[in-house]
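Only one structure is covered here, and it is reproduced in the block below.
Only a single protein chain was left out; the remaining protein chains are all shown in position.
Chain nomenclature is as follows: A, B, C and D, assigned in order of appearance, with residue numbering initiated at 1 for each chain independently.
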Amino acid sequence: MSNVLLSIRGLSKNFGGLAAVQSVDMDLQEGVVTALAGPNGAGKTTIFNLMTGNLVASAGDVLLHGKSIIGKKPYRIAQMGIARSFQDLRLFTHMSVRDNVLVALEPESWFWQPGGKAAWHKRLEGVEKALERTGLSAMADKRAVDLSYAETKFLSLARILATGSKIWLLDEPASGLDLHSRNRFINILREATAEGVTICLIEHNLDVMTQLADRIAFLDQGKKLAEDVPDKVLRDPELIAIYFGKSQSGN
Amino acid sequence: QSGPYVVGTLFPMSGANAEAGGIYTNAVQLAFDHIKEDNLLKGNVEIKSADSLGTPQGGAIGMSRLTSVDKAVYTLVGFTGVSKAAAPIGQRAKTMMINGGAVGPDLASLSPYFWNIIPLANQEVKFLIPWLGEQNIKKISVIYVDDALGQGIFQELKTGLPTNGGSVTSAYSVPPDLQQFSSIIARLRNDQPDAIYIASPNISQIGHIIKQVRDGGIKQQLLTYGAANFPSISKLPESEGLIFTSQGADWKSDQPIMKRFVDSWREKFKTEPTTYGLNYYNGGLLFGYLAKGLEDAGKPVTGDTLVEELKRVGKFELAGGEATFHDGTVTAAMQINKIINGITEKIK
Amino acid sequence: MLFLQLLASGIQTGILYALTAAGFALIFGATKIFHVAHGATFVIAGYAFYECIQLGMWWPWATLVSFVMAILAGILMAVFIYRPIQRSEGSFFTVFVAAFGVSIAVQSLIQYFFGRGSVTVSSSLTMASEVIEGLYLAPILAVAIGVSIVLFSLVVLFLEKKNAGLGLRALSENPGLLEAFGLNAKNLTVLAFVIGSALVVPAAILTSISIGIQPSSGSKVMLISLAATIVGGIGSLKGAALAGLLLGIIENLVITVVDTQWSEAVSFFILFAFIMFRPSGMFGAPVKR
Amino acid sequence: MINYILNLLTLATIYSIAAASLNVLVGYAGIFSIAHAIFFGLGAYAGAQFALLIVPDVLLASLIGAVVSGALSLLLALPALRVRGEYFVAAGLGLQMVGITIFSEAHSLTGGHGGLVGIPPATLFGFDVSSPGAFLTVCLVALLISLAVIRTLMRSSFGRALMSIRDNESAAESFGKNVPLLKTLAMVVGCAIVGVAGTLFAFNLAFINVESFTLEQSILMLAMVVIGGVGTLSGPLIGAVFLLILPAILTFIPFIPPTEIGTVQQFIYGSLMALLMIFKPSGIAGKTGGK
Partner (left out) sequence: MAANAADRPESALEAQNLSAGYDDHNVFENINLDLKKNEILCLIGHNGAGKSTLLKVLFGLQPYSAGNVLLNGQKIVPSPSDMAGHGISYVPEGRGVFPGLTVKENFALALWSAKMTGTVADERIEEVLGILPKLKDFWTRRAGQLSGGQQQMVSIGRAMLCKPSILLLDEPSIGLAPKLFQDLLEPIRAVQKQRGMSILLVEQQVGEALNVSDRVVVMKSGEIIYRGVPADFEGDHTKLMEMF
């Protein structure tokens, strides 16, 4: 049995009268890709926001390596090794591609980073590696606003890649990509998992989900309805009806 | 060496106090026109104007320009903040400076090169207090700006009034750019003073106060200092009955210098002369007399020699009478004016 | 009685603030243009009225001219200053500095043509008389209240009934998307400037009668408008107007507790406090961080 | 002539320091401060009082100015941590207006409206450096040091972190940036540097009062940054020189009647400001056409 890195227990969030997340339990196991699936408005993004401290939970707990991180500020949680992407990307628009990545590698919020020259060179190396893996090396000096759609998606990933975090929370990272880019994307994530990264992924595209996910947690109306290996989840007629509708059921 | 002598003017030519700058400049110009007509000096006089913006920094830049680019030996300045910023620069460049507009009592001792040709405000109040006693005006409310001028006047009233059986019943300090006085007026009404003294360096502010006090139905006597000579105050319909002190200036005088000043002012600018105009006119004349003295003695005309000459002579026949200079300032006659039917009349 | 008196004068001050603030708030709320030159519009309107009266015009005509001048000034600035800047993606501060430059230029032009001193339109409306024991009121207070109520009702009615209000709110969020909806963002921007600039006119006229107006009067107008816009809540016309009124009243009432030289600063204390403790203002939506 | 030019240059240098420090807030950290003149003033008063009461050593006084201004900048940091954008502009405005009133009323510290007169000529390690040439040199050195500090900081991880906050605060937080701390540090750095500028200003004028620290001054500094080019190193310098030298050059325009000089100058000045922004929205030193 592999090692649980991040887990949530009884996590709930209400927006006014709306119960966006209702008492959800989930474990992210080391090296495992868990996909969060479910209809729109199911509460997937909200769960991410709760895990990273961007939202304050109404109830429940988030445990990192068994220790509660609930109530911690987003930057503290990030420093503890959880990296996330946003559904709307949120790049550092007016900074160069290289700086976008470099900034993600410098966690110390002070006038300087520890480690002196050696660490600096190591960071630069990290940046170049991340850019290379995402295919952005050629446009390292472009500003993020000047990138095309697909490139922004890869930059968003490069930032996370560079942090060296072992837990990634990715919110629809491949949406809108064409087949070719999507395959590249999937490959990058595969490589990462092979290197021991634990990924939690929100994705609506079935291709991406089946190719990547080891487990699928299925959410609807804030509740977790199922969590299992893809084969099982994707065969459950009830879930299929909720998620794919009738005509796709044979798929 | 006989000129051209460069005389600088450092007045606010833009911004809230630009009205004053315009009048001052005209007055200086008039004086030098007269000096020229009279062929008083061998050398020509060249006037250089700099805009002080009415601020210390503007004053510093302007003064520095006048001293080092234009090489002015004699500069006419106005406004307290400007004067204070200009004084050290003028002193460094050894330029004589003459203030004819600002009346803060702290201007008396700025620099050996800095002279006031206007009696400072405390002198005006000193002159007013006995008259208030005679008129049986006892309780005074003061609206003042908390700067050297306002403080000077306020202190003088506070210490001076009791000697005549009067007192300051209430005092309201206001920011110099306030335009809206309804709340103070409401309180003034409750204070029931015999008269209200307005002490602000900002001419338009005095106008605002006068208008709003009258609109507010307050009928009490209003008092102020020489600033009321500016048309934007004296021409206000609400200023009717306003009493203010100023240095002695009898526009009807038959002293030839005064008569010439008044006549040419009226002719040239189509307005009534004011004491500020008079002061700066005198400031211009003063240079003529000093430079003439130096020319006659065969000395060069520099800031140093001008100051020396002023100290040596001490007394000058200027428009309005004889003026005596000592300790950086001038002693001159005082008078009390009242605005009657829109015309400023001397009542004492 | 002092309290009542101060309240009355506070309302009068407040109405002036409310009118200018509402104009600023409308423009800023809809276009995100920090219209610093709003004060310049105010001064233009005031001088237009003054000049017309000087020329012997009947006051309704003078008022009309004042409206035309103010609206024209607003449109010109929107089209020739702000539009080119926004087209080239000028930042918040680019607009700010440009507008500031315009204010300086307008101020000096007015100075050049109308002199530097303060000008006042004389009117018997400003003479206060004792209404009840110890309470002095001037007819202009009633005029101000009447005018502002009518004007606000008209504007609010227009914005709500004509959907224009909705359009302006949408404009503030995403002008590009507005085009995708098939609406014309440029026209809506001009509309915001027309209404916003018109709102300033009664305030300018009332000021020229009750206080007097001078070329440099614009900056105070701008400051108070800005403060009221924030205190009222960005994007809320009613909020800005109410906040303007409130600031005026407080500015007057506060001198019963603090020295007079602080009365103006109090408005900004309140502004500061609002930002610290209720940044969304009185009526605004919560600020998204 | 030479002294006038030296004097103008000194002033331009002092304002360059001020504008460069404001650029740290506006250009890098995205903190839209329009209360910078208050901190300029704090530095000026602190430095001047030190010179008046203890010793007119320009270095020591500048340090005092920097410390006082930097420490009190925490006042501004408070709202900066809570709100952004236009809200912060308004907070700055509030601080500016309240600050001016305090400057005018705290007679014992600031001399009220009358200001502080007779600030002694500057010395450095006991040598007199008050002559125009010497003082300009002192100011230039201060400018160089400030620029070096700003440049080093802004090219380091600190600068990048600030820029990431400017571009997207929530994303910066998700990459481990302690946003409140970084903003506070930026504020302290920017305000400490402008404190130095304030002290130099006090020495240069030998007289200071509230009129030098008004909202107009704050806006002027802002205009320097924007006209020069936000977020660039040379921009604030270009802006400062431009906005200070321009009016001086305008005074040399012939044929304007003396009573209208000011008005015409101001008109040209204001129009140029607007035109520059229309045709060069990213500033003189800014990248053109950039979006």
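In this section, contacts are C-beta pairs under 8 Å (C-beta built on N, C-alpha and C of every residue); 3 or more make two chains touch, one makes a residue touch a chain.
Because the structure is a prediction, the values reported are computed rather than measured.
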Touching partners, among the displayed chains, of the absent chain: A, C
Residue of C:G167, C:P202 or C:G233 in touch with the missing chain, whole complex considered: C:G167
Among A:G38, A:G53, A:G81 or A:P107, the residue in touch with the chain that has been omitted: A:G38
Hidden-chain contact residue, picked from the options C:M57, C:L72, C:V156 or C:L183: C:L183
Hidden-chain contact residue, picked from the options A:S23, A:S58, A:Q87 or A:Q211: A:Q87
Missing-chain contacts mapped onto chain C: 163, 166-167, 169-170, 172-174, 176-177, 179-184, 235, 285
Residue numbers in chain A that touch the chain omitted from display: 15, 37-42, 45, 87-88, 148-150, 172, 175-181, 204-206, 242-245, 247-248
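In this text, only the chains that are shown with their structure count from here on.
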Identity of the most central chain, Cα criterion: D
Rounded Å distance, chain A centre to chain C centre (Cα mean): 48
Whole-Å separation of chain centres (CA-atom averages), chain B against chain C: 37
For chain C paired with chain D, centre-to-centre distance based on mean C-alpha positions, whole Å: 30
Chain C, residues touching no fewer than two other chains: 108, 111, 261, 264
Residues of chain B whose C-beta touches two or more other chains: 14-15, 18, 22, 146, 175
Arrangement of touching chains [line / ring / star / complete / other]: other
For the chain C and chain D complex, residues of the former touching the latter: 28, 32, 34, 81, 84-85, 88-109, 111-112, 219, 223, 226-227, 229-230, 234, 261-262, 264-265, 267-269, 271-272, 275-276, 279, 287, 289
Contacting residues of chain D [partner chain B, same complex]: 1-5, 7-8, 11, 101, 104-105, 112-115, 117-118, 204-209, 211-212, 248, 251, 258-263, 265-266
Partner chain C, residues of chain B touching it in the complex: 14-19, 22, 146, 172-175, 177-180, 182-187, 189-190, 203-204, 207-208, 211-212, 215-217, 230-232, 236-237
